[in-house]
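Heads up, one of the protein chains got dropped from this complex, but the rest are sitting where they should.
Now for chain A:
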């Protein structure tokens, strides 16, 4: 009887009348048992509305209770996020870890961090780069100070590397291209330092259409200047993340020029490294405004190799193995 009256009632009201204030669904009634699609849809909407009302009422009640309790109220429940639920990685670096500090004092980046070497970067591409990649390389070279772009005319990387070392380059960046868009990045620290291979995605170039406005003084603020930017490295927590972070830091000269007010950010979130380049200005000591200049892209680490680029005989420190490492949604490696 209850089931019978439900649908019949719906049929009477399904013609466009608004739903009544409080609908009582009989307890054995289930929306999915109605065969007619229109009626079922209508009943479902009404059920949904009722659920929402109940939820709102429950929320209000909870809030009143909380206010009534005042100080004795239990603390607010923190929602679970992926970052909260992250599987604890045993290689997470403790800031006070001596071993790590010792490692870092003696690894390949030590000369950089001791200010013995000045970074000099060589940016190149894979064979036959297309327009987008070329423009991206140019923009990247304006962002990274002391960097040079060279075209690769079919030269083998293994032959370029000794020449680079001879000419005092400290880092080599190779941007790999596929179907006219850059999609990979190989970053190699030169006097036999580690080589990191990244997958690059969502590359956004600086809108280069502002160049015609260079005549007016106002628009020159949209391009990076020659000042040395600061570097921000966020969320590189594990040992692997630390080494990758140091690699990025060693691209930029050690002493940033604060007059330039430029900052390059490498932000790691769930194993994706987001790169942004901004100019900041402090409006007050609680507020800062940032303006984006320079390209943006995201990187995902594929492999970290101990020596310089060598695909056949290199010793890999870390490779992303899909079957083993992608099994858990809460597990991240950087």
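As a convention for this text, a contact is a pair of C-beta atoms (placed from the backbone, for glycine too) under 8 Å apart; a residue touches a chain by one contact, two chains touch by 3 or more; residues count from 1.
We take it that contacts and distances are computed from a predicted model.
S.K.: What name does the UniProt record list for the absent chain among "MAK16 protein", "Cytochrome c oxidase subunit 3", "TRASH domain-containing protein" or "Sister chromatid cohesion protein DCC1"?
M.R.: "MAK16 protein"
S.K.: If the hidden chain were put back, which of A:83, A:99 or A:168 would touch it?
M.R.: Within the whole complex, the residue contacting the unshown chain is A:83.
S.K.: Identify the residue among A:117, A:146 or A:225 that touches the chain left out of the display.
M.R.: A:225
S.K.: Please output the residues of chain A touching the missing chain, sorted low to high.
M.R.: Residues touching the hidden chain, for chain A, are 81-83, 127, 154, 156, 201-202, 217-218, 220-221, 225, 230, 232, 234, 258-260, 263, 265, 267, 269-272, 274, 276, 278, 280-286, 288, 290, 298, 300, 322.
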